[in-house]
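Left out: one protein chain. Kept in place: all the others.
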Amino acid sequence: MRRSQVQTRLNGNDIDFLCEPRQSLLEVLRDELGFTGSKEGCNNGNCGACTVIMNGRIVNSCCVLAVETEGAEIQTIEGVAHGEKLHPLQQAFLEEAALQCGICTPGFIMSAKALLEREPNADEARIRHWLAGNLCRCTGYDKIVKAVLSAEPQLQEAKQS
Amino acid sequence: MTTVEKPVYSVIGTRPIRPDGVEKVTGKAQYGADVHLPGMIYGRILRSPHAHARIRSIDTSAAAKHPGVLAVVTHGDLPAADDRVEELGETAVNVRELSSNILASDKVLYRGHAVAAVAAASPHVAEEALAKIKVDYEVLPAVVDVRDAMREDAPLLNEARRTKSMGGQVSDRPSNIASHNQFKAGDVEAAFAEADVVVEREFTTKMVHQGYVEPQNATAAWNSDGTLTVYTSTQGAFAVRAQLSEILRHPLARIKVVPMEIGGGFGGKTVVYLDPVAAVLSKKTGRPVKLTMNRAEVFEGTGPTSGTYIKIKAAAKDGRLTAVKATLAYEAGAYPGSSVGAGAMTMLSPYDVENFEIDAYDVVVNKPKTAAYRAPGAPAAAFATESAVDELTKKLGIDPLDFRRNSASRMGTRMVNGIAFPRIGNEETLDAAINSPHYRSPIEGPNRGRGVASGYWFNAGMQSSVTAAVNSDGTINLIEGSTDIGGTRASLAMQLAETLSVPYETIRPTVADTDSVGHNDVTGGSRTTFASGLAVYEAGMDVRRQMCARAAKLWSVDPDDVVYEGGKLRCTKDSTRELTFSELAKQSARTGGPIVGKASLLARGAGGAFATHIVDVEVDPETGKTTILRYTAVQDVGTAIHPAYVEGQIQGGVVQGIGWALNEEYAYDESGRMLNSSFLDYRMPTTLDVPMIDTIVVEVPNPGHPYGVRGVGEVPIVPPLAAIANAIADATGHRFTDLPMSPRRVLEALEGLE
Partner (left out) sequence: MEAFDYVAPRSLAEVYSHLGNGKRTLFLAGGTDVIVQLREGRRHCDQLIDLKHVPELMRHGFTSDGTLEIGAASPLAEIYEDAEVQRRLPGLVDAASLIGGIQIQSRASLGGNLCNASPAADSTPALMALGARLVIGSASGSREVAAEEFPAGPGQNSLRPGEILVQIKVPPQPAHSGAAYLRFIPRNEMDIAVASAGVRLVLSPDNSRIEDVRLALGAVGPTVILVNTNDLAGKAANAETFKLAGEMASAAARPIDDMRGGVAQRRRLVSVLTVRALNTALQRATEAR
């Protein structure tokens, strides 16, 4: 099978890779590039475990072809913390016990991050609406929603300083 | 809320960050599907398009020639399996049936039944090759509903199957009913005759799936020396090893199972599906082989929980439950082994009821072989009991919680299996529910209603092994073998910290592979924090004893004159002699070598857990849609080691119960094809479908555990089905006896449609 060369920006670094047109971004991230933080729960857009930020918007990376990312800017869970310094959302997920098995967590953090970058004061109803494309089977969502709410002031503080 | 006086703990009851947390929020944690080995290739599985068919032949030649394909396997590539029953995983399984479920032998018994597998350089190539495998099927009539399967003229899944009854009787006619058991006491007929009110109802529930977000996966490397390493997502690495050993006829010691992080299981990941197939593909190709399921395969090819039919007749007299007669028939799926027994044994546990007669039938149908799902068997049975009890209270005009309180089981009450309860927290849980802000608040507004229901789960004990290795700087490596699905590394490390009075942060827990720790049973049955916790406690006590001996040696005193207190060693004879834990740890090399605490045990004394739930709903009379307005779950947890994870377990179980009650179901057409094998159409709750779930944690310590731990994880899914049905009955005046109470079903009932 002929493979295409694709150049893209992943977590702030220029990279290029070879892929078949039928390979999804999720597949290439995980199997070719070794970025396994984005998870596969359904492979058809229904669970959000594979959520990444592409050109500023959240997408299901299982529903994006890797060839489509030519020239795109992609952020995955691996690019959220800076070394040992966690993003306020990551810290909040830990403190609020917002993960049990944790398979949904990268997707939730990517979605929530995109939300809080747009709407730093999103309320519970808005958070629930924004996160409806991310399934979690373990937590019942309660602590996830609380973690996002509790990250809001931290995030604003972090921005100001 | 503390109901019973409890000791003052320093670590237990706090909410520290879990040891594996940072890895999981940064995407670095390695789950099963994240494994990548040098030279690794990919496998895919061909599955039956028919619910019931005889396999006349399988022609794999074209697939084998497809460019990029390295191996094709079928049932013939598995060693012949014995027709014998083994304790593997959470339940006893027949090895031959287990093996035929991995790759079908002569017959396919459900749509999605694995038939063959291909290994190739890429998953896409493997999939292309699947299309080239030719299977000649003789399609047979299928039976997918439990009551249809019980009919005498039903298509038989296995012509040799006879019904086994208690006491060893075997039917002479072949049947899909694999077993019939009965639990009986008192005189139900006399009690019915005397009763103030009697309610008789039939209930049905559909097959539902655990719905873990991570699909099954397995990566196997069959090494040149005949050892096999399998990386997998499982609730029990030792259970996987045992099943692999039986299916592959390979010695246990030559199989290493590496438990990767697991993306949810809820009982479903105690059984193997892919692991043996990956192993034989690896053996054939000499390459590591990774197999993963897609979501449709998870629905169609792994074990959900039974669809059920339950008939119940319940009676009350003088404001108490006096008699229950019930028939339970559970779908086992393609092979026997549903959870009907547990359903029968838990359905009356919240009550002290003298007269009962329960018949339980385990029935095979042309659907996937069922597996455990959170309190397996109990939710459907509680749906029947708790709905019937609600009707009794309505007829009597008694408050439903007062009625339950009057009839409540307590220490000494016998379960239906004749065993008397030890100290349990049923009454305390009911009292907390009665006094809760939720129950004391009014429910107002049109189309709204409130429901309550109770539930019980045994909780399991079983085998655990741990080692606690004390390092020279006073830190501790805790090596355990229980899969951490929801924070058990934290709850175990906390128990060790408590036992040793050392800071939680000094303990580094690791879940080890099967080569590196003694046997551990599955994480299931709500057992890990209890049973592995018990092992951790014992290992901690072992460390304490060894440290006392070391201090005695240093001080040249008798070990009996050394005490371990508050993380310090003290000489009772000489108050100047004192060493902290880490000071002594530093001396270990000079006092006799490394200090390693060990424990391997078979835990007994698991404490049963009770829950009572309160839910307010609103039903849209024009669309039939139910909205959950408010939900409070009250539960006796024994002792909450890490309260946040206790709450999380409760909230997660409740939301699964909400899904089961309102929308989740396996929808089939007549041919036995599942119509909704995706997350889009198998409707699990999203963030928008549930409110915050309030929890009230009751702590009645389990006398069978040094810190009073009871299992927490399973009972939360038991009450929701009935609690919601009772709330909908309150809101609409219509009692729903069939799940799910989907908008369609509610609208059709309220408007008399169709």
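Should a chain be cited, it is by its letter among A and B, assigned in written order, with residues numbered from 1 in that chain.
Throughout what follows, a contact is a pair of C-beta atoms (placed from the backbone, for glycine too) under 8 Å apart; a residue touches a chain by one contact, two chains touch by 3 or more.
All of these numbers come straight from a predicted model, not from anything done at the bench.
Although one chain is not drawn, the whole complex shows that of A:T8, A:S24 or A:S150 it is A:S24 that touches it. Although one chain is not drawn, the whole complex shows that of B:A253, B:I419, B:L602 or B:L680 it is B:L680 that touches it.
Within the whole complex, the absent chain has one touching residue among B:D20, B:D34, B:E97 or B:E128, and that is B:E128.
The chain not displayed touches subunit B at residues 124, 127-128, 296, 622-625, 662-663, 667, 675-676, 679-681, 683, 685-689, 742-744, 747-748, 751, 753-754. Where subunit A meets the chain that is not shown, the touching residues are 1, 4, 20-22, 24, 43-46, 48, 51, 54, 57-60, 63-65, 67-68, 70, 111, 114, 129-130, 132-134.
Note that only the chains that are shown with their structure count from here on.
If you average the Cα atoms of subunit A and of subunit B, the two centres end up 29 Å apart. Across the interface of their complex, subunit B is touched by residues 20, 22-23, 30-31, 34-44, 46-47, 49, 76-78, 80-81, 86, 90, 93-97, 99-106, 109, 127-129, 131-146 of subunit A. Considering their complex, residues 15, 17-18, 20-22, 24-31, 33-34, 36, 124, 210-215, 261-266, 292, 294-295, 485-487, 642, 644-645, 647-649, 651-656, 678-680, 684-688, 690, 692-693 of subunit B touch subunit A.
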